[in-house]
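Removed from the display is one protein chain of the complex; every other protein chain stays in position.
Letters are used for the chains, namely A and B, taken in the order the chains are written, and counting of residues starts over at 1 for each.
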Amino acid sequence: MSVEFRKDLFADERDDDLNEIGKPTQRQDMLGHVTGRSPFYDDHLFEGLLHMRCVRSPHHHARIRSIDTSEAERLPGVKKVIVGSDVPNNLNALLSLLDFGLDDEPLLSDKKVSYKGEPVAAIVADSERIARDAVAKVRVDWEVLPHVLDVEEAIKPGAPSVNGAYPANKFIYHGKYDHQKLRYGDVDAALRQADHVIEGRYQMSPIEQAPMETCGAIAAPETNDRFVCYTATQGLFFSLGTAAKLLDLSSARLHFIGGTVGGGFGGKVDSLHEPLAILGCMLTGKPCKYMFDREDEMQVGAPRGAERWYITDGVMNDGHIVARKFIGYFDAGAYTRLSSYAIIKGAGHLPGPYTIPNVYADIYCVYTNRTPATAMRGFGITGVDFAIENHMDKVANTVGIDPIELRILNAYRDGDMKAHRREAKNTALIECCQVAAEKSGWQTSDWVKQQSSLSGGGGERGQLPTHTATDQHGFVQDGQSGSYGGGSKRQEKSAYAETAAARAAPPAAAPPLRSMPVAQPPTQPARTPEPVQSAPAPAPATGPTAEPPQPQTRRSPARFSSISGLRRR
Amino acid sequence: MSKHRGKGFACINYPIGMNLGGDPSQALVHSNPDGKFMVALSSIDLGQGMKSVTRQIAAETLGVPVEDVYVDTADSDTGPHCMGSFASRGTHRVGNAVIQASQEARAVMLEAAAEEMEVNAADLMTDGKGNIHVKGAPSRSITTMEAAQAAQFKQGKTVSGRGIFLIPLSDVDPDTGEMTPVSCFAHAAMIVEVEVDDETGEIEVIEMNSSYEVGRALNPRLVEQQLTGGAWMGMSHAAWETTEPYYPERDHGPVDFNHYLMPGPGDIAPHNIAILERPAPDGPYGGKGPGEMCANPVLPAVVNAVFNAVGVRIDDLPVTPEKVLRGLQANGGAQPQARR
Partner (left out) sequence: MAQKPVQFTLNGEDKAAFASDGQNLLDMLRRGVGDLSPKYGCGQGACGACTVLIDGEPCLSCLTLAETVDGKDVATTSGLSSGSGIHPLQDAFMRNFAAQCGYCTPGMLMAAKALLDRNPQPSRDDVVEAISGNLCRCTGYEPIINAVLEASRSGASQPNG
């Protein structure tokens, strides 16, 4: 185990003489941690605290004919059995606060369940043990429905409809398409002209965030008809807003306290506990705790969803990737939560940190009869990065180029155009590759060692494609306006002059295959030495004497100086 | 039957903050009569060090010692709105809000000092040790405590500041995916060496060598914490963890830590880290958020190392002994690739 700081790199972009920034200052919370005094949400004691447990679906998919709570209510120590009709506004989508999806998920289901573990009633009792006993005494009359668990099965015609808001099991993007599109250049034309077409299928597993502190909240009556809520949430106002909406309460009546949380990793944004704990408190007048046990956390708490990716690359013999096509399926589980958003984030990330002239992606947010997925460390990115970097290794192997050299050959550099049509800035991929290789003793060529993120980019690599192939597939008639971007109010102009014609119908002739080489590694045979850069162009590498590209006119890097006016103390 | 070693490589970049913007965070800063500052946030510290990094950012901006700043997180009655701690947004978004709030409070503090010293506020500077003095004349100084007391008890000024940071929500073109996703990216490259037992299919991570570009290491120890723990988690995702071992079937899901597997202290591998800093133009003092991206390169690097060791491609995570053995069987045995 060792840590080194490579202060030599990008040194002219930094001022390292600041008073406090860059210092290994002890954490403000460390003494509290080692003395066991850091106040987590469950470290607040309340006299007469009530405990909550949920009655959950044993089926993947079922209609609720009836719920009989009478026996549970008669159990001594049971204070209240809460069902869906007790929830003032029993339908929500987490991202509705951002206008990002239709309300599709009840707090407590009263008509139908769409995953095993979905809550249909909540017991409030004097102790956790009594609450557990009462859970077993609630009788639910289920009508079991056919279910679907695989993302590609779920979007076939005739598959069971998981989510009433999206009957075809696909989230509707921008009120227009049943998937998120990314279109940049003409991938199919480029694939036809590539020397190699390399395909792969990748499956990212669902993952549990597994914070050591499980999710939970305690709500208690506060003075002046307010409720205080101690919570492990990762988003205090996010949870407060969700609770206010579901409970139809003014946010002025809610006082949320948190901020010291025993790990989250994305698993504590779903805001399931705060509204139920507050509702339990409202209906009993007593402090009420709703906390996942570890089994809940693993099976009912939302995981990082599974993702399936298909990648097709068009690659030239010299290792330049000229086309990359993605078909992606995010397994959202039964409800939207944050999955629709993760896909947009993923789309903006493609094709990875590489400059590829033709990129295509169709990404589907698919509903299946499983625990809803939510955020986790690397949300929207981890799964596709696994796919991309696994695929890059296959590409390197196919064309016979060292894996690191292949990355640098295709790496994005300052001034390049990215597939979402914004300029790449502040890049540092090449330097990371070089340093990691050095640390590991991985032999690389001189060409690899000479490359820089600061040079070789821009020019033609910074231009938009002359033609982008677009299409209407997946168009949804009468797309729901509640889906993200449905309104035109946020329309903004393209930051780049790209004529509508360039995006619309394909040109009569096949578009030119645009390759975007930087200097060739000397070990590689040169192919298609097209003029690429406005700056001094590197000599097309024809032999071992090829020079590395000279740095282009240096873009003025940002400098950071001490705002307080004095450098080192 | 033998053990084979192999090295795998992967590199990544990572977007900092909620992808399309539209996620504001606010901060309030005020001084007590002794010139000690309180930063009020509703942001969450879930171990990543939110309280600590914003404390350093506030101290740097205010020009006072870090001991004179305390950060209070997450009381909705006192802390102003923040979207929350996720999407690697904490350091970037909240850090910028804290800078803005601290600048406003600092300006009042310097005005108060200027009035007290009968000089122009523009001629004053802080020394970061609790003193305010005339530029070029360190002897003409008063303490931040004297300035705060003068402001509050003589001049009737509140030494306080408000800050907000917002990247407005970007639109997305439905037909092309054109958008303005996040403003800065962190980077990483990772080389993992594994040993694969071709009899049991088990893999062992032998060593990790990595480089992480984080904009600026606002606190090097906190960055080290994230990278060390995050790479461990990446290793865990690669070869240990799943909630559904037979995905898409839901059977055999774990209900406890005896079935939900993670590498223990005996499974960890030496990890040699290099930290690179290319400041983000819009990051607080150039900082990006290292917390999420640190796990990402490990997953593909592990499967690439398995291929290098025995010639088996694992395209479905996690890498289990069963998958390795099935791959070896399909290939007719281990096919070690070029040593690196």
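Going forward, contacts are C-beta pairs under 8 Å (C-beta built on N, C-alpha and C of every residue); 3 or more make two chains touch, one makes a residue touch a chain.
Note that the coordinates shown come from a computational prediction; the quantities given were computed from them, not determined experimentally.
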Request  = Check the options B:Gly22, B:Gly229 or B:Pro281 and report the residue that touches the missing chain.
outcome  = B:Gly229
Request  = Out of A:Ala11, A:Met30, A:Ala136 or A:Ala252, point to the residue that touches the absent chain in the complete complex.
outcome  = A:Met30
Ask   = Out of A:Pro88, A:Pro221 or A:Gly262, which is the one that touches the chain we can't see?
value = A:Gly262
Request  = Spell out the interface residues on chain B facing the chain that's missing from view.
outcome  = 46-49, 221-222, 224-225, 228-233, 256-258, 262, 264-266, 268, 271
Ask   = Which parts of chain A are in contact with the chain that was left out?
value = 1, 26-27, 29-38, 40, 42-43, 45, 129, 210-214, 261-263, 265, 293-294
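Simple rule for what comes next: only the chains that are shown with their structure count from here on.
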Whole-Å gap between the CA centroids of chain A and chain B = 16
